[in-house]
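With one protein chain withheld, the remaining protein chains of the complex are depicted in position.
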Amino acid sequence: MELNGVEIEDTYAEAFGIKVARVLITGVSKHWAMVAATEATGFGTSVILCPAEAGIECVVDGSETPDGRPGVYIQICTFGYKALEEQLLNRISQCVLTAPTTAVWNGLPDAEKQFDTGFKLKFFADGYESELEVGGRKAYAIPMMEGDFIIEHGIGAVDGVAGGNFFILADSQMTGLTAAENAVDAVMQCKGSITPFPGGIVASGSKPGADTYTFMTATTNQRFAPTLKDKVEDTNIPADVNAVYELVINGVDLEAVTVATKAGIEAAVKVPGVKKITAGNYGGSLGAFKVNLGDLF
Amino acid sequence: MELNGVEIEDTYAEAFGIKVARVLITGVSKHWAMVAATEATGFGTSVILCPAEAGIECVVDGSETPDGRPGVYIQICTFGYKALEEQLLNRISQCVLTAPTTAVWNGLPDAEKQFDTGFKLKFFADGYESELEVGGRKAYAIPMMEGDFIIEHGIGAVDGVAGGNFFILADSQMTGLTAAENAVDAVMQCKGSITPFPGGIVASGSKPGADTYTFMTATTNQRFAPTLKDKVEDTNIPADVNAVYELVINGVDLEAVTVATKAGIEAAVKVPGVKKITAGNYGGSLGAFKVNLGDLF
Amino acid sequence: MELNGVEIEDTYAEAFGIKVARVLITGVSKHWAMVAATEATGFGTSVILCPAEAGIECVVDGSETPDGRPGVYIQICTFGYKALEEQLLNRISQCVLTAPTTAVWNGLPDAEKQFDTGFKLKFFADGYESELEVGGRKAYAIPMMEGDFIIEHGIGAVDGVAGGNFFILADSQMTGLTAAENAVDAVMQCKGSITPFPGGIVASGSKPGADTYTFMTATTNQRFAPTLKDKVEDTNIPADVNAVYELVINGVDLEAVTVATKAGIEAAVKVPGVKKITAGNYGGSLGAFKVNLGDLF
Partner (left out) sequence: MELNGVEIEDTYAEAFGIKVARVLITGVSKHWAMVAATEATGFGTSVILCPAEAGIECVVDGSETPDGRPGVYIQICTFGYKALEEQLLNRISQCVLTAPTTAVWNGLPDAEKQFDTGFKLKFFADGYESELEVGGRKAYAIPMMEGDFIIEHGIGAVDGVAGGNFFILADSQMTGLTAAENAVDAVMQCKGSITPFPGGIVASGSKPGADTYTFMTATTNQRFAPTLKDKVEDTNIPADVNAVYELVINGVDLEAVTVATKAGIEAAVKVPGVKKITAGNYGGSLGAFKVNLGDLF
């Protein structure tokens, strides 16, 4: 099928299960909420060598937050709940409590799984902490240099989805990059999903394992490498394509990942010079979830 | 003494030794070099619970980079070289190689200590890598989805300095925060130093250990907590001060940290409502380095 | 009354009638739509000495634009329709047609008053123009260096409202400025209104005429000048206030200005150190419209 004149390949993205915690960070302004969210979700692209996959989900204004201030939702993802609790503690204590003007709220207050991250962080107050209620949420005030840091008692988590994805094939690097940037922008308008890679974009889409260096767990996907299109027999790069960018999408459930995939593709195909959209899958060996591109439009 | 009418307390910042690797990331534009640098230095405020301390040092234009493109210097810091090598591999492979349009260069080519990070990352190419020379640097080309990723063979590291610092005492949170923001901006004009906390700023300056919860390794510094100034007998908060922000400064050597401290303080005192500048020390128990505020001006 | 602990003075903002044209600028990304919108609305704070009052209303995503690309609504305001048509022609031809990747759409397609700005600008194509339909809108394609520039045939205008306003009184400049910044951010979430001053903020709220220099049409409002609070007998500056910022709000109708005023005040009072909100009026001598602060909450 075609969308805005761009071929959408009849294929699917293969995604897999992951544990997802969701945190709402508020600040005196969007800017400062974003500063903390950026630090807290850094070094968090892929669990291959990062301690978590993490990203910024969306920005909300004061009407949607317990303290009436602007906020940013983030997600932190790991394969198990034990690792997730540790990442929550480490990332919130080091990157949000330390950040100017922020407060921390439960992003999944109705989830069954709840970590008492706020309760644990209050000990930083060394006896000067106090309990309070803000917008119906039980929270703690921790007196610090800038004033009081407020954190809700618990942070919720769910069985979510990781590895949703699509590929943008373009006539030039800058076309592909602008399309990818617009796609990330569109995903950030959707609730429930993140794009954990740098700026939301993957420049180095990989295959599991390796053909040559068998000690590697993931290596370049040579069939999608434009500079190898004349050297690799089974290349997937059409003649008029010179760059490919991938978006990887995680979310609280398959629905969130599906909605984000649709929004991202719709934004990408608006950029002149985008030639084709496809997605990555491994015949079902990697994960239990599928997002069929053909079903989206 | 006074600077621009603001009291500079006659005290010193106490700093300690750390291992520092320095990496130059170039990109098609400053924006994209910065996107990768931000991801690679995230979750990197304090080694207390982060795998490294990391930050953005400065931005350079194409005249100062091997490939003639705009670039960003980052630093990654850990207590030992073994941990440092692992952090370099993990952060560069997951956060820079994956990022749009970037290349990676040795930020300390003359250092005695050199890691072969580029050599190790080239195996991602699964046999399609090639060696090349760019601006006199030995590098590898790794074919990927966006095109070829270029990384220099080695990354250098030195015995550096961490924990340089100063405190900004202000009439209001927003005064203190603007002063801190300007100070971070000024430090980013200096070569050799980073401010690893969120947005470069610490809102939660701490003391080592705890008075009440002895299981904690660091807790709030109650003597510098404005909301406790009427509750703590030995408070350091003057009557006209309602917020304190700290800058923590790491660098390749003591000189770099000292220059950055001076530039940061000069920028901070220009904001109306800043009342006093001081610094944190622990009687020499924490570290071997001192930056005397009184010697700076 | 009080809002979030901040006094809202029982007074009203006095506003006056103005002619308002509304233009939708789309671009390949939000960034580039915003670049054109910023240039096109510059030098447009007050009709006292600017050729128009102009500002950015809000950002919309591709689902709300004729060409499916991200967009920015701007408003251009003058006292008469003749001046308005000239400003539309000059600002769109010089600042949007010249800008990268933009297209121009009618922001008030249902208004009675319609200017044929697109029709007039097509002559720039020097005979190479063509007519087309995009999303149901009649438009022209103008071949240029970057490709084709698309502009809709007409641009609508209405009898709108200018001079809506409120004042933020704060303990320090930086508190007031952050509160004003948050208020502008909140107004940008509302449709139909703009804040035409630099960054949306007025630092120099004035009174009509002058007491001393009678050749001046507007001069500083000394009763709201914090540095004169001990020198002016009838000062309006409370003892704990050291800075005042004003938001001036224009809109397509009184409802839009009222909604924006409410949203702006709600965002401003969330910043710690804001002491009072009031508004400017001149006993009805300036304008026909009133926004009562007391009716908003």
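Residue numbering begins at 1 within each chain, and the chains themselves are lettered A, B and C in the order written.
The definition used in the following text is that a contact is a pair of C-beta atoms (placed from the backbone, for glycine too) under 8 Å apart; a residue touches a chain by one contact, two chains touch by 3 or more.
Not measured: the values here are computed from a predicted model.
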> For the chain that does not appear here, which of the shown chains does it touch in the whole complex?
Replying inline: A, B, C
> So which of B:74, B:186 or B:225 would be touching the chain we can't see?
Replying inline: B:186
>> Of the residues C:139, C:155 or C:177, I need the one that contacts the missing chain.
In response: C:177
> Looking at C:17, C:143 or C:238, which residue reaches the missing chain?
Replying inline: C:143
>> Among B:51, B:66, B:147 or B:200, exactly one should touch the missing chain; which is it?
In response: B:147
> In the complete complex, which positions of subunit A touch the hidden chain?
Replying inline: 171-175, 177-178, 271-273
>> Residue by residue, what part of subunit B touches the chain that was omitted?
In response: 4, 28-30, 61-62, 67-70, 147, 178, 181-182, 185-186, 189, 266-267, 270-272
> What subunit C residues would touch the chain not displayed?
Replying inline: 28, 32, 35-36, 38-46, 48-51, 54, 89-91, 93-102, 123-128, 142-149, 167, 173-174, 176-177, 180, 197-199, 201-206, 210-213, 215-216, 218-222, 224-228, 231, 242-246
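The rule is short, and it goes like this: only the chains that are shown with their structure count from here on.
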> Same or different for subunit A and subunit B, when you check if over half of the residue numbers at their contact belong to both copies?
Replying inline: same
>> Suppose every chain is reduced to the average of its Cα atoms; which one is closest to the average of all protein Cα atoms?
In response: A
> Taking each chain's centre as the mean of its CA atoms, how far is subunit A from subunit C in angstrom?
Replying inline: 35
>> Centroid of subunit B to centroid of subunit C, CA atoms only: how many Å?
In response: 40
> Using CA atom averages as chain centres, what separation in Å is found between subunit A and subunit B?
Replying inline: 25
>> Quick check: what residues of subunit C touch more than one other chain, meaning two or more?
In response: 178, 271-272
